[in-house]
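Dropping a structure here in structure tokens format, bear with me for questions.
With one protein chain withheld, the remaining protein chains of the complex are depicted in position.
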Amino acid sequence: MSDTRRITLRVNGKPHTADVETRVHLADFLRGSLGLTGTHLGCEHGVCGACTIIVDGRAVRSCLMLAVQADGAEIETVESLGAADALSPLQKAFSTHHALQCGFCTPGMLMSLEAFLRANPQPSEADIREAISGNICRCTGYQGIVEAALAAIAAREPTQ
Amino acid sequence: MSARYFGAAVPRLEDPRLLAGQGRYVDDISLPGMLNAAFMRAQVAHGRIRGIDARQARNMPGVAAIYTMADFAAIAQGPMPPMAPHPLLKTPITYHPLAVDEVCHVGEAIAIVLADTRQQAEDAANAIDLDVEDLPSIADPLAALADDPPKVHSGRNSNLIGALRGGFGNVEAVFAKADHFLAETFSIHRGGCHSMECRGVIAAPDTLSDGLTIYTSSQSPYMVRRHLAQYLKRDESTLRVIAPDVGGGFGPKANVYPEEFAVALAALTTERPVKWIEDRSEHFVATTQQRDQVWNVEVAFTGEGRMQAVRGRCIHDNGAYAPYGLILPATALASFPGPYALEALDVSIDVVLTNLVPTSPVRGAARPCTAFVLERLADRIARHLDLPREEVRRRSLVATEQMPYTTGMKARDGSPISYDSGDYIKALDLALKKIDAAGFAARKTEAAARGTLLGLGMASCVEDTGLAPFEGATVRVTPAGKVTIATGAASQGQGHRTVLAQIAADALGVDIADISVEAADTGKFPLGISTIASRIAVTAGSSVELAAQKVRNKALKAASFMLEAAEADLEIDNGIVRVVGVPSMQVSLGDIARALSGSAGLLLPGHIEPDLAATAYFESNALTFAYGANACEVEIDPATGDARVTRYVVVHDCGRLINPLVVDGQIRGGVVHGIGNALYERMVYDEAGQPLSTNYGEYLLPLATEMPDIEIHHIETPSPRNPIGVKGAGEGGTIPAAACVISAIEDALGTGAPFIAEHPVSPERITQWLDAMTSADDLKGRGQ
Partner (left out) sequence: MSESPVKPAPFTYHDPRSRAELHDLLACLENTKLLAGGQSLMPMLNMRIVAPDHLIDLNRMPGMAGIAVAENHIRIGAMTRQADLHDSAEIGNHLPIMVKALDHVGHFQTRSRGTIGGSCCHLDPAAELPALCALYDAEFDISGPNGARKVTARDWFQDYLQSALAENEVLDSIRLPLWPAGTTYGFSEYARRSGDFAIAGAGVLVAWQNADIIKRLAVVVFGVASQPIRLRAIERDLVGTRLDAEAIRAAADAAKRIEAMSDPYVSSDYRRRLAAVTVERALRAAVQRAEQLA
């Protein structure tokens, strides 16, 4: 008999209740049980950042949290940023500046930047590079991602 | 015909889905009744399998089956067919889908466990009792060639697969008469591909049709189909192989892997879909990589610094098997003489087996190794003669007046290699101008005042692109006026869909938003080869151009009948064919398509063949050569040996650019990969062949904080070898990058610096060189 617990949590604004095996990590729960496959697994040891999501307002590596630990939590995944036909300014900037190629690291990049920019609205380029230093990209060389982040910031309303 | 899209920085069609988290990679696909697989893998580098006891494992929760190769005997047996036969491989050295008697590297798959969840499959794999007799192993290619070494495969008497040899001219004569010659040994190490998405396969049997559908994170879906069909003794038409969204490939995903076969066999045996997703630990031990080449070379040169001849021998670590034949070492060989106008060349490569995971091409495919040898030799000559490094290159590079330049080497198919076009010296000069080489001395002084060592590096390269034979495309207009492109060309992030749509949009005069692309699905397009060797823009791009032009011509012909106007008076704009100057006389492409779809009882206009569509296979019968010159600055902290690339300039000619955003992205990503090879990426094994680098804490990939902005300047010399004038761009960033960085490090160390003939170079290594230089200075100072 596997060890299971019932959890209730909100994901992208929607409430969910589910019985989860306690050893299942949060990324597998989001992907498998909730079908939110936008969050990706690249290493499952907490280094590559592909699994980054936002939990209770903070960027977190979802492969390093158990699903049971998310009971009562407020979770945001890449699916909350914008639909394919209604992309957020950051997502649009990613496209304009070719900040993605294979797209596998992209959801983690977006969520790291989303969390970071909420707390740091006027970062320097060095700050942005530091902010994404926990997200590995093998395709782009990072320059397009940095340019996209800077462009998204510049495009914001001055009062924000 | 408009040129609205070709050459424009069109945002990618691929992006919105991927940005919204709607990508569909293999692990995102779930099928009813699907089982999840885990592999039990060898924990020793060489061993004889004496027994497997899976009785306890079979009874564990959720376990549906556990198979070894013997369990598949009814369906198939024997080793996998070779991907790239070679005369030296009289007996192909390929895997069995699951090891039978002997395992030859840590990570080789022995059994497959099928369970409801991956967790349960891993639990059961953990409980399998494996009895393996340790055999002596080889973990070092040099040791593999020692006297009476342990055998990498107990059934093979020699660890040497064979020697590849190539060259031209009279090397002895040139060396005998040369003003100077020098000998150097180069130790080159490259690591794995480390695509952020690991490999993965789903095999789903179709019990109704007796077919098998395979989703695989592969660069070569058509090769998977071909080889699996051959292995299963089935017709290819019963297999459908699809590469869905693929999260990076960089070479190793072009191979056909034992896991693909094992998953297929398991699916056929259980009659249920089976999914296996490689995890990162497995990636380190089961996905091919590049590894070590040791080159002992001599270079002959004139007193003015013109490089005349190179001869030498390389020992190449091929790993435990040759699933990709000898493509990797053969590419190293064929990449000589690079951009240099050598009078003579004689190079041999000893291809050696070791008990480590097999090696196969990783971005650049050994061209970076050849470039490293040649570029370091150019710097070496400069050191010896006390000439500027760029001057040696100006005197040694193939001059533009010599184009087309026949190098003396032969391509894979035996045809002579000739560089079609290019101005290598102009590229070098431009790179040095853009990095402001003239102002470097002042920057170096300023850095010294801050306590750091600044160095300037340079490297040039040539890249053969557009590898034969072909890719293909069907371009079709639908009655709704939309355009569909079907192609076999697989993508792993290169933006092929967008680039192909750009070509078709221009040829057909339609809006790019009306184009959709289906790719990498053997069920939707009949033939394909592989996405490797920077070949897709040339082959698939040209195919789309040819097919779209045929469709255009057919549409105009049909329209001339439908409008009763001369073809010469017609134009196409925004999907509408109309008579020039008479806008009311028009018919949409969709209407033409509908007309050519036929109606009962009506003849088609002008008796044209049905279907507003065309298929073309562009066969690239001659390589087309991209080239570039790179320059960079590296800053070293002498206290720690830390080396940072602070500036990087690329001058690159890949012919006409279809989409500058996409090309720049390929170059930047390629350069960063090369910087990774120069400074960070090292696969460490112990003497017994145990991999010690098995996670991202130990194996270091480049991160955003340490990478420079990369400035790119394009030269667009249209290729004369395909209808769209393009050359490949996927690997040109990587090929010279490690050489460029090492050149800069040596320059930073200054007078008395050792000649650096290796990479990766660690900060510790740099401190050792600095210490040696200080001791040497001290000795000199004391007059010794």
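Going in written order, the chains are labelled A and B, and every chain counts its residues from 1.
Going forward, a residue touches a chain if its C-beta (ideal position, glycine included) is under 8 Å from a C-beta of that chain, and two chains touch if they have at least 3 such contacts.
The model shown is predicted, which means the values in this text are computed figures rather than measured ones.
Asker: Going by the contact rule already stated, which one of B:280, B:444 or B:647 would touch the omitted chain in the full complex?
Answerer: B:280
Asker: Touch as defined at the start, partner being the missing chain; which of B:70, B:580 or B:684 qualifies?
Answerer: Per the contact definition at the top, the residue touching the missing chain is B:684.
Asker: Specify the residue from the set A:12, A:33 or A:69 that touches the hidden chain.
Answerer: Touching the chain that is not displayed is residue A:69.
Asker: Return the single residue from B:169, B:388 or B:763 that touches the missing chain.
Answerer: That would be B:763, which touches the missing chain.
Asker: Among B:107, B:422, B:472 or B:736, exactly one should touch the missing chain; which is it?
Answerer: The single option touching the absent chain is B:107.
Asker: If you put the missing chain back, which residues of subunit A would it touch?
Answerer: Residue positions of subunit A that touch the missing chain: 2-3, 5, 21-23, 25, 28, 41, 44-46, 49, 52, 55, 58-61, 63-66, 68-69, 112, 115-116, 130-131, 133-134.
Asker: Given the full complex, what residues of subunit B touch the hidden partner chain?
Answerer: 38-41, 43, 107, 110, 118-119, 122-123, 125-126, 128, 130, 279-282, 284-285, 639-640, 642, 680, 682, 684, 686, 692-695, 697-698, 700, 703, 705-706, 762-764, 767
In the analysis below, only the chains that are shown with their structure count from here on.
Asker: Looking at the complex, which residues from subunit B come into contact with subunit A?
Answerer: Of all residues in subunit B, those touching subunit A are 11-12, 14-25, 27-28, 61, 119, 193-198, 245-248, 250, 279-280, 492-495, 661-662, 664-665, 668-673, 695-697, 701-705, 707, 709-710.
Asker: Taking the complex as given, what residues does subunit A use to touch subunit B?
Answerer: 2, 21, 23-24, 31, 36-45, 47-48, 50, 77-79, 81-85, 87, 91, 94-96, 98, 100-107, 110, 128-130, 132-133, 135-146
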